[in-house]
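One structure, pasted below without further comment.
One protein chain omitted, others in place.
Moving on, here comes chain A:
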Amino acid sequence: MSRLSRRDVVTATGAAAAAALAIAPPEAAAQQAPPAAQPTVYLFFNTDEVAFIEAALSRLIPADDQWPGALEAGVANFIDKELNGAWGAGERLYRSGPWQPGTPSQGYQLPFTPAELFRTALAAITKELARAGTPFAKMSGEQQDAYLRSLEAGAADLGGVPSDVFFAHLWDAPVEGFFSDPVYGGNRDMMAWKMIGFPGAYASYYEVVDQHGMKLDRAPTSLAEDSHGHVHVQPVIPAGQR
């Protein structure tokens, strides 16, 4: 399975980093070596959905030679856990009818919860692409981008979900998963925060705020970090239910 091999790469990279740090004093190694990436245990997505989501993530926020992309940062895991929890079930979503299409300025007007929306749209996509012959995960990068753009343009009806509405959800989720605290299962090793220079949950700048233009060189902090700098990923924490 392609996703296993990708994850092996991530694990290997983690192991290599740990090996390279072995010459450093043990406390420093404990602080700097990222814990080996765990393979994602999917609780919500089925295998067809996983194939689509993982492939889509590597086009939406791709890896480059400097920084990992959404897939490597564990964003598929993030989305899986969000959809499996309170967010997926429609927390903070007014769900009474009647249901009518509105104007763009009136916002989301479908009866689907996020979990239902992903499930419905992904089933329609899988079916459509099976009919067309090439599943999304088997397309070339350019073909995948073109397909995502067609979803974004809103051309298709995905089982009652307009494809632009699905695309908006498909885009919001990786931005959230890439940049949120790693406790939610994405932003692994705070890679996305390191990429932009965001210090994370660390938050005390009184002494430095007037040192204009200073480069902050501390590593970011997660709200789930223990005193050794290890981030304890909680696999199932719905956002609204702590």
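Just so it is clear, contacts are C-beta pairs under 8 Å (C-beta built on N, C-alpha and C of every residue); 3 or more make two chains touch, one makes a residue touch a chain; residues count from 1.
To be clear about the criterion, contacts and distances are computed from a predicted model.
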Among "Cell division ATP-binding protein FtsE", "propanoyl-CoA C-acyltransferase", "GMC family oxidoreductase" or "Helix-turn-helix domain-containing protein", the UniProt name of the subunit that does not appear here: "GMC family oxidoreductase"
Which of A:R92, A:R131 or A:R218 contacts the chain that the document leaves out: A:R92
Positions on chain A where the hidden chain makes contact: 59-62, 64, 66-67, 69, 87, 90-96, 98, 100, 102-109, 145, 148, 171, 175-176, 179-181, 183-184, 192-193, 195-201, 203-206, 208-210, 212-216, 221, 223-225, 239-240, 242
